[in-house]
Every structure is written in C-alpha cells, then in structure tokens.
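A single protein chain has been removed from this complex, and every other one stays in its place.
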Amino acid sequence: MTRARPIILGAVGVLLIGALWELYKAIAPATGVVIGGVTVLPRSSDLAMPHIATMFLRLGQPVLGDPGSPPLWLAVLQAAGFTLGIAAVSWVIGVVVGMLLAILMQRFRTAESALAPWVILSQTVPIIALAPLVSGFGSQIPGWQDWMSVAVIASYLAFFPVSIGALRGLSSPEVAHVELLHSYAVGWWKTLVRLRLPASVPYLVPALRLAAASAVIGTVVAEVSIGLEGGVGRMMIEFASASSGDPAKPFGPIFGAIAIGLVSAGIVALLGLFLRRYRRSEATS
Amino acid sequence: MTDAVTVSAVGKTFAVANRGTVVALEDINLVVAPGEFVSLIGPSGCGKSTLLRLIADLDQPSTGTLSVFGKTARQARTDQDYGIAFQQAGLLAWRTVAENVELPLQLHRVAKPTRRARVAELLELVGLTDFADRYPDQLSGGMQQRVAIARSLAESPGLLLMDEPFGALDEMTRERMQNELVRIRHETGAAVVFVTHSIPEAVFLSDRVVVMSPRPGRIVDVVSVELGGERGDEVREASAFFARVSAVREALHGAPAKGVRGVENR
Partner (left out) sequence: MRGISTRTLVAPAVFGIAALMVWQLAVTVFNIQPFVLPGPINIGAQFEQVWPIIWAGTLVTGGNALIGFIMGAVAAILAAIIAALARPFDELTQPVVTVAAVIPLVALAPILYAMFGADAETSRQLIAALAVFVPVYLNTLRGLRQVKPVHRDLMRAYAATPWQATRTVTLPAALPFLFTGLRIASSLAVISALIAEYFGGPVDGLATSITSSAAGSNYTLAYAFVLGAILLGLAFYCVTLALEKLATRHAPLPPERPAVGR
C-alpha cells in the first residue's frame, strides 16, 4: 500500500491535468480571452487544444496519408530512440568529463580556484545559444556529422552538475578519515579509490540524475536549433508547422519527449539502486 | 501553596515502527515543591527527557495524571507557567541575542518598552549585556546556552524545565554555568526540573536527585542533597558533596537497598 501510494496519486495527478484540459476546453470560448490584444487565456478550439482522446487515437493512425506510411506511434518511437541514443552518448561524455574535471579540481587547489568560477558561470549563461554555430565549427573536421554537434552541446549541458556534484562529494570525507588513510601511508590514488570516490556517491547520484535530464533537454533543443533530422526535436517542428490540418499530430513527438525524460530518469534511478550500499548516509530527501 | 509539579502514576508507551510498543515510563510518582531544585538522572533510555517533555506538555502521558501549579500541563503551558531550555540552545540564527531573548515576550504581546527593559535585565543576569547585538553564530557554545537560559527566564516563570542544557559544553564552561544557575535560581526563586546524566552536576545543583533506570523507565531512588541554598565552588570539594555523589552513584548502579531512601539513612 505505502509503496503503491505515490504511483496511484501520481496517476491521479496526471488524470486531473487531463480533466482540467477537457474542462477548460468545454467552458472556455474557442478564441480564448484576449485583453488588450494579448491572449490571456488560451484558445480552446480543436485546432489549438485537441481532445485528449483525439491525441491518442492519432498515435494509431499513419503519419502521412499515402499508403505504406507507418503509424504515428511507431515513427515517434523510432525518433525517440534516436534522440535517446544521442542523449545517452552525451550523458556518458558529460559524466566522464565532469568526473575528470572534479578529480583535477580536488587534486589541485589552484585548478579549483581557476576553473570552478568558470564552470559555475558558464552554466548561468545560455551556452545553448551556441548550438546553431557548433555545426559550422564541426564541419571543418573530416568525418564530422551533425549528430555529433548535437551531442557536443548536450554533453556540455550534462557535464556541469556532474563536475559540481562530484567535486563536493570528493571533498566530503571527514578530516579524520583522510588522516586515517594518511596514517596508513596510502597515496593519493588509493585514497581516491578507497575513500573519496565511495564517499562521493551520495552527491553523485543526484548529479547523474540532473545530468540525464540536462542531456535530454540539450539533445532535443540542439536537434531543433541545428536542424538535425531523425529525432523528436525536429519531428516536433515539422508536425507543428503542418498542424493546421492535423492538430493532434504534434502531440505525438511531445509524448515521445516526455517518455525519453522518464526513461532516462528511470535508468539513472536503477543505477542509484546498484550503488545503494554507498548511499547509507544519504538523507531520505 | 500548591506544588510546582505533581506526577501521579504516570506511564508512557511509544509505538515503534514494525516493533510494537516501547514502555518509556512506568508508574512515575513525583512531587516538586515550589522553589525546589530537582534533578532527573539516569542512563540513556531511562525516560528522563520524556518525563520532562510530559511536564512541559510537549508529549502526553499514556496513563496517570500530571499537574503543574495545580493545573493540567496543557493549561500551564497555555498560561506560560514554565520556562524551558534544551540541550541545543535552539536560538534562531536570524535574530540577535537580544531578539532571541525577546522572542517569548514578543509572541505573548508584551509591550515594547517593557520588553526592552526585561531583555536588558536578563542579559545583565546572564552577563551578556555587551553581546546584545551579536548573532548566535558569533557566540561560543557556553554563551549561546546562557542566551537560551535568559530566554527561558524571560517571563519570570515559577518553574524552569531544563533538558541537559549543559550537556554539550566542556567541563570548565560547564562548572561556571552551574555556578551561574545556582545564583540565578537563588535570585529568581523558581522551581527547577533539571535533566542530566552527570552525577556531580546533579548533586551540585539539586535539593533532591531523582535516580531513574531504563527498560522500562522508572524511579529507583530519590537522594536528598541538603548542601544549603547558595553554593559556590567550595562545595565541590566538601566531603558532604562527595558523600552525596557516592550515594547517587550507588543508586544508579543498583545498590542492594530497594525503595526510597535518603542520604541520612547511611
């Protein structure tokens, strides 16, 4: 009961959002509420807000009118798989770079002083704005493909939480523990492997989760801004521009994007389960 | 005059997740006279803090009755008949020393000029006048605890409840704080219920020491101290003091004699 409760309530929460959508659609004017030329409340016409049932029924119908066109759900699934793949590559790169940077900063104080402010600063600014420009940069490298540009941007977004979380985690062992290993005449490397890395896990797991979310967001956005075909990002834009005659169609890739976010979070949660013996000190929050 | 605290046949059981219930207190009977200083001493888990929390109406007894100045514990709390201090000073980090002491007066809508005057008086009493505008993080542990004691005295309560207030202090600071508490208590005339696990501390401060044992928490002995009202450091080296310390220690370690007995029986 106690374990099923959050799942049931979450489902109720999602159903409530759906109910609100339909309720609003039923009572609001089709053109929305416009005050002073600004649409304050959204349009509720079938074009702007299709029925939820329509969205799901649309998933079962073919993408295009012509025969041989695959059903929408299959196309979305393929696109989501493509995007998830890039996001996964980005996540791995981001995690590796983030960890290495954290170890470097933990080892050399000067490196921390020199790099940490830039790492933090770089995340407060919209580096993602660079996305359209990375492909120009990459085109100079032989064998460079557009998906790699997407992966570069997404892994950039993913590395930040890892480097910050890992640095905090690597610095988290108590002085007593560090001195204990020092008294064993153990070197830096063994201290890292036996003490600092295990101690960093409680900080690392939430960071990995954030990195996964960032990698997914980065991939979807970079697909759109670079114009990479094959993923849900591009699909969203294509379907949205054709939505005047088929308003339920853009919801397909949106559901796909939500699914990617959930799947990636689930994978990281699984990873956290494997590491749970290092997380005994972790607060329940 | 009504007794400060009357505890009759009080028991307290806690529900523990997946493990049924734990009897924290069983058949506790205790009377604290007005102006009397009573210490509760015993090993961890003997329920001494629980007993204090019952008197403060922070928890409710499972069986038996409690009264504070002849009223129910709840009524006494609502009427603010007691002041309380915990092991952690529990100061609010975003308030200055003066504002922390002022807190209960402010909550109970005491007029501002009165508040000011009272805070100045209390800070004088605990010797922190010069630190009125500091923030808690700028004070040592001992000073923080003095602020907490000043705060507990803010409304001149007839009863002071203290839950190991000096537990986290070093020995030197601790003895100085004990001396101060003896003086403050002498000046205010309040009754005190004082939880501790230090035998010398209990003996030095108290008129009576209530010795408790765990599983289930119950009173095993009450030792009368009778070292006189105003005590100073010289008492710590008096043979009478050591005799009482031995008496409490024996009671704690389960000396042969059962039931209530005073030091005079020895």
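Order of writing sets the chain letters: A and B. Residues in each chain are counted from 1.
Heads up, the rule we're going with is that a contact is a pair of C-beta atoms (placed from the backbone, for glycine too) under 8 Å apart; a residue touches a chain by one contact, two chains touch by 3 or more.
Just so it is clear, the model here is predicted, and its values are computed rather than measured.
Between the chain not shown and the residues A:S90, A:Q106, A:T191 or A:S264, the one that touches is A:S264. When the missing chain is restored to the complex, the residue among B:T6, B:S62, B:Q88 or B:T129 that touches it is B:Q88. By the touch definition given at the top, chain B reaches the unshown chain through residues 53, 56-58, 77-78, 80, 82, 84, 86, 88, 90, 92-94, 103-104, 107-108, 135, 137.
Contact residues of chain A toward the unshown chain are 5-7, 9-10, 12-14, 16-17, 32, 38-39, 42-43, 47-49, 109-110, 113-118, 121, 123-133, 136-137, 139-140, 160-161, 164, 168, 203, 206-207, 209-210, 212-214, 216-217, 220-221, 224-225, 232-233, 236-237, 239-240, 243, 247, 250-251, 253-254, 257-258, 260-262, 264-265, 285.
The rule is short, and it goes like this: only the chains that are shown with their structure count from here on.
Centres computed as Cα averages put chain A at a distance of 54 Å from chain B.
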